[in-house]
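All protein chains but one are shown at their positions in the complex.
== subunit A ==
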Amino acid sequence: MSPTYATLTTAADTHGFLSPTGVEIVFLLVGLVTFGAALVTVTTRQLVHAALWLVVTLGGLAVEYLLLTAEFIAWVQVLIYVGSVVVLLLFGLMLTRAPIGRSPDADSGNRWAALTVAVASAATLVWVVVDAFRTTWIDLDGPAAGSTRVTGESLFQNWVLPFEALSVLLLAALVGAIVLSRKAKAESSSPSVNSRAETGSSPSAPDSRNHPIGRNGSSEGTEPAEQEGAR
């Protein structure tokens, strides 16, 4: 199999749960912090705080990768999730709804359903991982098992098919996003002319009849309403 597994030892007898090394203790502590941050992320009533706690959670995961000597994965985690996904999330929040303080409607009625799904999926994942690796131990003292070279070699030799499949999936998502945004524009421009004509006499859009050019602007009528809801 891949060269990564060469450094895995199956000898559980040389390691024990009762004599943890320093790295293992740190791993556990960081794991607890990550878990706590994740809990706060989903329970806090302040939307932007949730996004910022997500930063702590994802950063904690990156530290866990680092402790497992998977340096490349750790930095990619920070680059993609902390640097881009959370920034995108914050961007979306600020653009739509980012009140300072608690938002009373942030509490979902699906709390218990969400908890059930979360616990079930977590149990499945833990069971799969435990069943797959059992007493396998990663030897952290040897050459780094997750260095860029090792990761690259195993990715492009053993796992190249899943990798390519994933890139096709991403391409499909990209094309889908473009198609959706173009379609939305085309649809919203044609009915908006009709609705503008119907409500043309209402005080909210008094000028729309006098400026025929304005009828082509698709989002003109909806913008003030969105801005009012923003803050």
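Basically, contacts are C-beta pairs under 8 Å (C-beta built on N, C-alpha and C of every residue); 3 or more make two chains touch, one makes a residue touch a chain; residues count from 1.
The rule is simple: contacts and distances are computed from a predicted model.
Q: Pick, from "Multicomponent Na+:H+ antiporter subunit B", "FeS assembly protein SufB", "NADH-quinone oxidoreductase subunit H" or "ABC transporter ATP-binding protein", the protein name that UniProt gives for the chain of this complex that is not shown.
A: "NADH-quinone oxidoreductase subunit H"
Q: Which subunit A residues would touch the chain omitted from the figure, given the whole complex?
A: 48-49, 52, 55, 71-72, 75-76, 78-79, 82-84, 86-88, 90-91, 94-95, 98, 100-101, 144, 147-148, 231
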